[in-house]
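Only a single protein chain was left out; the remaining protein chains are all shown in position.
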Amino acid sequence: MTDVLVCLKRVPDAAGEITLSGDSMSIDARHVGYTVSAHEEAAVELAVQIADETGGSATAVSLGSGDAVEQLRNALAVGCSAAVLLEADAEAYGPADVAEALAAVVRDHAANGTTYDLLLLGNDAADSGDFQVPIRLAYALDRPVVTGISTVEIEGDHVTARGRGTEGPEIYEVPLPAVVAVMEGGVSPRYPSIRGRMKAKKVKIDQSEPSLQPAGNGRIKLVLPPAAPSKVEILGEGPEAATAVVDLLVRLGVAR
Amino acid sequence: MASIPGSARVVVIGAGIVGNGMVYHLARLGWRDIVQIDKGPLPNPGGSTGHASNFIYPVDHSREIASLVRDSVEQYTELGVFTQSGGYEVARTPERMEECRRRMSSAKAWGVPAAIETPEQIAERVPFLDPDVILGGLWSPTVGVVDSLRAGTIMRERAVEMGALTVAANVEVTGLDVEKGRICRVRTAAGDIEVDTVVVACGIWSPMLAEMAGAHIPLMPSVHQMISVGPVPQLAERPGEISFPIVRDMDAFCYERQHGADMEVGSYAHQAILHDPETIPSIDQAKLSPTEMPFTADDFDPQLEQALELMPEVLGAEGAEIRYAINGLLSLTSDGLPVLGETPEVAGLWSAAAVWIKEGPGVARAVAEWMTHGSSEIDVSASDIARFAPHQRTRAHVRPRASEGFIKTYGIVHPGEQWSGDRGVRLPPMYAQQQAAGGSFVEVVGWERPLWYESNAGLLERYGDQVMPREHEWDARWWSPIINAEHLAMRDNAGIIDLTAFTIFDVVGPGAMEAVQSIAVSQCDVGIGRVIYTPVLDATGHFRSDLTMMRLAHDHYRVVTGGSHGGIDVKWFTDHMPADGSAAVVELTSAFTTIGIWGPRSRDILSGLTRADLSNEAFRFGTCATIEFDSIPALASRISYVGELGWELYVPLEQGARLWAMLHEEGRPHGAVSVGNGVYSTTGRIEKGYRAYGPELDGERTIVEAGMQRPRVKVADFVGRDAYVAQREQEPKAVLSTLTVDDHTSASGMKRYMLGGEPIRARDGSELIDGHGHRPYVTSAGSAPSLGRHVLLAYLPPAEAQIGNELTVSYMEELYPVTVGSVDSTSLFDPSNERIKS
Partner (left out) sequence: MSTLVLVETDADGVAETSGEALTFARGLGDPVRALVIGELSEAVTSQLSDYGVEAVHHANGPAFETYAAAAWAAAVVAAARETDAGVVLASGTPRGMEAMAHSAVRLGASMAANTVEAVSRHPMVVNRQVLGGSVLEQMQVDGDIAVLTVAGHACEAVPADAPTTPAISTLEVEVPESDLIAKVVRTEPGEPDESGGLKAARVVVGGGRGTGGPDGFGDLTELAELLGGVVGVTRVVTSLGWRPHAEQVGQTGSRISPELYIPCGISGAIQHWAGCSSAKTILAINTEADAPMVTKAHYAVIGDLHEVLPAINEELRRRRG
């Protein structure tokens, strides 16, 4: 029976052309809405699978504005059974702050009788890309940590984690409790069912404010990089370009 | 970027279902050098067509929409993209079952197959629907789904094959230039096009395009939420895209539509979510497409429970997941109708906007015909862009109305229902007095206008059962027996009526007489001081309007017409002014208020206030003159729309309140009362068999069918004259008749009163069909308190238009006996017009 805590961050669903907020401190998500990163979607899927397989539970936690409830409900809709919102201005938090706030949740819950044997996080946040929260969280709780993980299996008192190495999959076997940072690609995240959504709607989200004073993330501003000058060679227009295209394919050695 | 020609005969902006339909129909009607531009890629440029649910329900209470839908389905079928699935509108409440029966009336009136079915019958065709949740529903066997993107592609390709069209995708329009009031140039990112005719078919972006030319296409982009749930194992085994009827769960404001192994659930239940056109993302900024906004789950969640309740097996099936969910943007308008036609602000700039998939190809054909011939086979005047008064073109007006209209999409909308948003914005000068008198206000193009006055409640006792009280709440909604009491008081003594909502405009200049003569059917070369009532026809001899004109001077006519149609008339007259500038139209609506006073005592009352001689000899019926009430000069016109002696008094708006007070003070001893629009528009008029533009007269009706022909046709030429002369030589295909209801008793014993729109059938209930292939329906219905009868107007097949002929009217799926009382414009009340001419 493994109780899993999966950590989520509400981020802009930046798929198209990106626009910045007026103060250049954040991304304007008006047109694209919000989501969690693909890594975190995979982490939620793994959390739910482990909870199902071991008869344990999956709890989602997020540090963010009140709107992050949307992301927590989405996690509840696909099988998490509880959710915790640390209501705070995520923009004011650095990776060390987030890790500390999350560690406090783990400790508090442990004090109240719920020990999370496995903490799952995305490998990095989609918007800030710090690559640090899982590791800082592990140090704060004095637990082992592995990153870049595609799949996990609980085997007794340890977790077998599989990641992508340069020469093929790399396997870790780490004793529980542990922290695992998940890379997308190992599992296909499920979509919510209607019943799942309805159930999610009824779950009461545990809301509180972190007690720490964030040190910040050092952000001065965001800038959109200028487009690189185009070096494109136009082969032609319309179907008439076919000859030139096939010549190129031959030159590149891809046409047989 | 595509290369575009430097000039064109017409530029169509937009490549959704409407723009593609436009280029096809224009090409078909002989247009060449057509250029079609879209900002997005083809075949799906990212507008509302791209995410449409693509199903079509043919039943609609509006004849115009029902006709456009029928035509569209015929076109989709011919294009090979229509799949008939059948569809239900299911009812969870008794009120909705009643609405289903009312929709049966509309179905029968427009000749659309439909039937009321029991929950068990419905569950037989839709086995995954829980019959215990519903009370029954309306079955529409001809409901179907279309591939609107494919339809658009085929239509576009046909126009290209005809050698008529150049298509430029991925080209953004950056400006529309206007010279001397006419469109002259389309500026694009790929170069400029010199052109004098432009069609804006840009859906939700249309307002921004219109603004480039200084015109208005008033609509609001609004969110319609949609999710797709699947795969559902039970559906996966079925072949093809759709094999079960579509279900509209009317009381839950949502629909369920099978699409392969998925169920699509769409919602109209949430509060309207509106987006200003300027805030719509560009193609690059959007996640999916500009009109597929991020899904807001919170808004949809309440809907899930209801959807699951109706279809637990499929929507709750193992493995069925919400795989696609969007806030799809579509266009809403202030009155729920499309925005079609040439903009009143800019000549040559046409709108074909706020059109949904169900009516797209039909609208395209109608607008193309309109651009080509000046009118369309299907009358689209209710959707005419010129219908909007200036305040109705503002964002602040459209926003609350669109918000309200969204909820009405699946609502039960009473024919008399009023809008509540943006009210109190055009006030008559006597508004305070009307409020004090307990006026029950309705709105006409923004004007507040009492339907009746609560202060007249005391009359109910005097007239007792003569006021024809209504027992059923639906029949009595937006109605009061006080209307009928006011009517009787007017007939007994006098009624004072606020007519501020009239649209008033002058035609002036040395060529004024020739100008109006060329527009009006009636003789306009009359003496100064004469009042002319005239139909106005289009070139095909169908009604464009009916209105009155006063000749005020040799070079000066004043035209008075109904408020709701006034904008369209102003445009029609403006468009038909002589090219040499010898006559011009000047709008004066906001300069004058009009107060009507009618009834046997009206002459006595006015005579107490003016020194003018109002005797029958001195002031004849059909004449006008300026008379004085104290220091108020008033243009008095002796005509009547209620069948009584009396006058319309035109006075400067700022003096209206004073005249209103003077008339009431002087009239009180004579028994005069304030009379609301319920009498003016319905009871008074219907007793006299007067036809109204809209219900009886429209772009599909002729003078002959309406029974309004005069012995001779004027010699001077006018628009539609040739057609009219030809119509007079032929037997009419339908005849406008007046009927009375013989017995109102329903099966339950309660007396019921028709409100209009109901089908007229033979005594045995069988269907009647006129020479057009249309079924007769009630165009206007109302009390005739002086006759003690409920009167209906309807165009009947000529053979049925015989006085004394016994027929039935179908109301809420019950038949009531009716008898034909008149088959021309002869009225049932005072047929010889003695009262008017007394």
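Per-chain numbering from 1; labels A and B assigned in written order.
Criterion: a contact is a pair of C-beta atoms (placed from the backbone, for glycine too) under 8 Å apart; a residue touches a chain by one contact, two chains touch by 3 or more.
Worth saying up front: this structure is predicted, and the values here are computed from it rather than measured.
> Which of B:61, B:323 or B:714 touches the chain that is not shown?
Among B:61, B:323 or B:714, only B:323 touches the chain that is not shown.
> Can you work out which residue in B:7, B:62, B:84 or B:170 touches the chain that's missing from view?
Answering carefully, the residue with contact to the hidden chain is B:170.
> Could you pull out which residues of chain B are in touch with the chain that's been left out?
For chain B, the residues touching the absent chain are 1-2, 41-44, 149, 169-170, 228, 283-284, 288-289, 323-324.
> Need a quick check: the contact residues on chain A for the chain that isn't drawn.
Its contact residues with the unshown chain are 14-18, 20, 27, 38, 94-96, 124, 126-132, 135-136, 139, 144-148, 165, 167-175, 178, 184-185, 188, 217-225, 227-228, 230-246, 248-249, 252-256.
By our rule, only the chains that are shown with their structure count from here on.
> So, what's the distance in Å between the C-alpha centres of chain B and chain A?
Comparing mean C-alpha positions, chain B is 53 Å from chain A.
> Which bits of chain A are touching chain B when the two form their complex?
Listed in rising order, the residues are 13, 15-17, 19, 30-34, 70, 73-74, 190-195, 197-198, 201.
> Under the touch definition given earlier, write down the residues of chain B that touch chain A in their complex.
On the chain B side, the touching residues are 229, 279, 281-282, 284-287, 293-295, 297-298, 301, 304-305, 307-308, 315-316, 320-323.
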